[in-house]
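With one protein chain held back, the other chains of the complex are shown just where they sit.
Lettered A and B in written order, each chain numbered from 1.
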Amino acid sequence: MQTNETPEYAIETKDLSIFYGAFKAVSDVNMLLEKQKITAIIGPSGCGKSTLLRAFNRMNDFVPNSHVTGEILMRGQNLYGSNIDPVEVRRSIGMVFQKPNPFPKSIYENIAWGARINGFKGNMDELVEQSLRGSALWEEVKDVLQKSAYELSGGQQQRLCIARTIAIQPSIILMDEPASALDPISTLRIEELMQELKKNYTIIIVTHNMQQAARVSDYTAMMMLDKEGSRSGTVIEFSETKRIFTNPKDKRTEDYVTGRFG
Amino acid sequence: MNPTDNHYPTGESFRKSLNGRYRIASIWQAIFFSALLIALLSLAALLYNVVDGAFGYVAFEYKNDPTEFTAKPLDDLNKQELLEILQTNLSSGAYTKLDNEKTMEKRSKSVLYTLVLERLIQVDTKKTWSMTDSILRGNEIKAEVAKKYPEAKLEFRSWLTPVFLTTPMSSKAEFAGVRTAILGSLWMVGIAILFALPIGTGAAIYLQEYATKNFLNRIIQTNINNLAGVPSIVYGMLGLAIFVRALEPFTSGSMFGITDTNGRTILSAGLTMGILVLPLIIINGQEAIKAVPDSLRQAAYGIGATRWQTIWHHVLPNALPGILTGSILAVSRAIGETAPLIIVGASTFISLDPEGPFSKFTALPIQVYQWTTRAQTEFHAIAASAIIVLLILLLTLNAAAVIIRNRVQRKY
Partner (left out) sequence: MKNTIMENKNFRPLDLKKKMRPGESVIQSLLFISGVLSIFITVAIVYELGKEALLFFNNPDVTLTKFFATTQWQPGIGLFGIWPLVTATLTTSAIAIFVSLPLGLAAALFLSEYATPKARSTLKPILEVLAGIPTVVYGYFALLFMTPLLQSIFGESVQVYNMASAGIVMGIMILPLIASMSEDALSAVPRSLREGAYAMGATKFETSIQVVLPASLSGVGAALIIGISRAIGETMIVAIASGSGPNFTFNPFKAAETMTGHIARISGGDLSYNSIDYTSLFAVALMLFLVTLVLNLISQVVVERFREKYE
C-alpha cells in the first residue's frame, strides 16, 4: 500500500458540500491535507466540524437522506465515486470517536476483531502486542488481555480504541474530539501519542479546544457558519497552525482564536 | 510498528474477500427478513384458515319432508304462515314453553323459520366442505353428494349470519348461535373492569405519586411485574378456590336469596378475570402517569395545591387517555382469555340469556373451545364463525385503543 509513491498529499477535497436532505450542512470545502501531518479542524459548535470529518470515511452514509456534492480525492480516487466501496474506504481511513467506544469483548478481542474481519493472515498475538505498544497501552494491559475492555479507565479505553484502529493499518486516522471526555492527564497521553502516530499516519482531528489544536497540529482549518443567519458551515481559513494562531488572514478567525467570538 | 509488515490482503484479493463478506451479509439479511415473512404468513394462514372454515358447501337431508307441513316452498312462507305451522305441529307443551321464553308473535320471521327447520323438519347435516374446497372442487363435491347422499340437498352456506349472532345455544350446529356467549362475555368483562379499573388505577397512582423508594414499595412493584407473568390458568385455580368455593354464599347469590346456582357464576368469573387483568391495568396506568410532565405537578404545587388536588385536577386528567388505552387492552385480554373460565366453570351449554351476576354463563372463547373440540365438522364451521365474531370484537377494541393513543401522542 505504501509502495506506490505519491505526492505529499494524503487526501484532498474539491468543492465538497454535505447535505442532510435539503439542508446544506457544510458547503464548498477545498483543502489539501499533507501526508504524515496532523490537521486540526476547529470552530464554534454547530458549524459542521464533525460532519466534515465523518465525510472522510463515509460515516454520514448512515444518516438517512444525506449526500455530498464535490469530491474527496485519495490518491486520485474520489471516495464518493460510484465504484467506491464504503467498507474499503473505512478500512483505509480509521476513526477514533469522541467517547471511547470499545466493544463489549476482551481487550485482546477488541483489537483482533477488526483485524479478523478484514482478513488478517499474520500472527494475531504479535499484531495485538504491536498495536497496544503503538498506542502506549501495552505495559498497562499486557497481563490482563483477556479482561473485558469495560474494566479499563476512560483514558485507557480511548487508547484501546486507537490501538484497534492502527491494528487494521489505515493510512489516515480521523479523531473526533478524542480527548473531550477525558481527564487532563489522559488527554496529555493521547496528545503525546498523536505525535508518535504521525510518523506513520496522517491524522485529522476535530477539536473545540484551541489550545489543543495549537499544541498538537501542524495545520489548522477554521470552520464557521458561512454567513450571518445561514446554517451551513464552511472552512474560512486553512493554513499552518502557527499562522492561524499568530497571523490569521481572516478577521473572524482572529476574533475566534483570541476569544472575542462565540 | 513497521508498516511494511502487511499481512492484510490488498487490492484485488481484498476486494474478492469483501465481495464474499457482502454475499454472506445479503444472504443473512434475506434470512432475517424471511423470519418476518414467516410471521406474516402465519398470520395470513391463521386468518385464512378461520374464514375458510366459516363458509362452504354443506350437504344436508330433511328428516321430515317439508311438504308434510306446507304446500308452499319453505322460503316463500311469511311470518304468519310459519307461526301457524308451528302452532299446529308442535306439541302444545313445547309451544307453550317456547312462548314463555319469548312471545312467539314477537319473534322475527327468520327466527320462526329456523324453529320450523329445527323442531319440525329437522335437518341432518351429512358433510361440510371448506370454502377453498367448495370453490375449487365444486363439481367433484356435487358428484360426490349425488352418489353418496342421493337424498341430500347441497348448498353454499355462510355459517356466520345475523341469526347466528342472535340465537342462543343449540345442540345442533345448524341452529346454534353465540347470543348467550356474547352476553356472557360482556357481563363478565363488565364486572372485571368494574373491579380492576378503580383498584388498578389507585395502585398506579400510589406507586407513581406517593411511593417512596423503600423496601415495601419495591416488593409491590416487583410483585406486580411478576403477577403479569403468572399463567392465566393459575388465576383460574385461584378463582376456583376463592370465589367459586370459599366465597360461594356471596358469588352464588345465596346471601341475597338466590338459590338455584352454585358458585360457578358470572360474578366468580368476572372477579377472577378482574384479578387477572389487574397487573396489566396497573402497569399501563403507571406508564400513563409517568408520561405526565413534572412541570405540571410543580406548577400546581406552586400555587398551593395539596398533593391529591394536584393529582385529581392535573395528573389524572392528563393521564386519562393512557389509562383508558390500558383499560381497553385489559378488556381485550379478558375477552380472549379462555383457560380461567374453564377452571372457574363456565357452562358449556346454556340457552338462556344471563340475567345478572349470579347467572350461570358461557362466553365466546368457551364456545370456540367447545365447538373446536367436537368431532363433527359442522361444529368446526360454527367455531370458525364464533372466532370471526371474537376477532372483529377485538379488532374494534384495539382500533379504539390505537386512536386514543394517537390522539395523546399528538398532544405532547
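Keep in mind that, in the parts below, a contact is a pair of C-beta atoms (placed from the backbone, for glycine too) under 8 Å apart; a residue touches a chain by one contact, two chains touch by 3 or more.
Model, not experiment: these values are computed from the prediction.
The missing chain, though absent from the view, touches A, B when the full complex is examined. Considering A:48, A:70 or A:114, the position touching the chain not shown turns out to be A:114 (whole complex). Among A:105, A:133, A:208 or A:243, the one in contact with the hidden chain is A:105. Only one of the listed residues, B:86, B:224 or B:330, touches the absent chain: B:224. Touch with the chain that is not drawn comes from one residue among B:74, B:135, B:165 or B:199, which is B:199. The omitted chain makes contact with subunit B at the following residues, 21-22, 24-25, 28-29, 31-36, 38-40, 42-43, 45-46, 49-50, 53, 198-203, 205-207, 210-211, 217, 219-220, 222-227, 229-234, 236-238, 240-242, 245, 275, 278-279, 282, 306-308, 332, 335-339, 342-343, 345, 365, 368-369, 372-373, 380, 383-384, 387, 390-391, 394, 398. Mapped onto subunit A, the footprint of the missing chain covers residues 57, 59, 62, 64, 87-88, 90-91, 94-95, 97, 99, 101-105, 113-114, 117-118, 161, 164-165, 168.
Everything below uses one rule, namely that only the chains that are shown with their structure count from here on.
Subunit A and subunit B have CA centres that are 59 Å apart. Against subunit A, the residues of subunit B that register as touching in their complex are 1, 3-10, 14-15, 17-18, 21.
On subunit A, the positions that touch subunit B within their shared complex are 1-2, 85, 87-88, 91, 115, 117-123, 127, 130-131, 133-134, 166, 168-169, 200.
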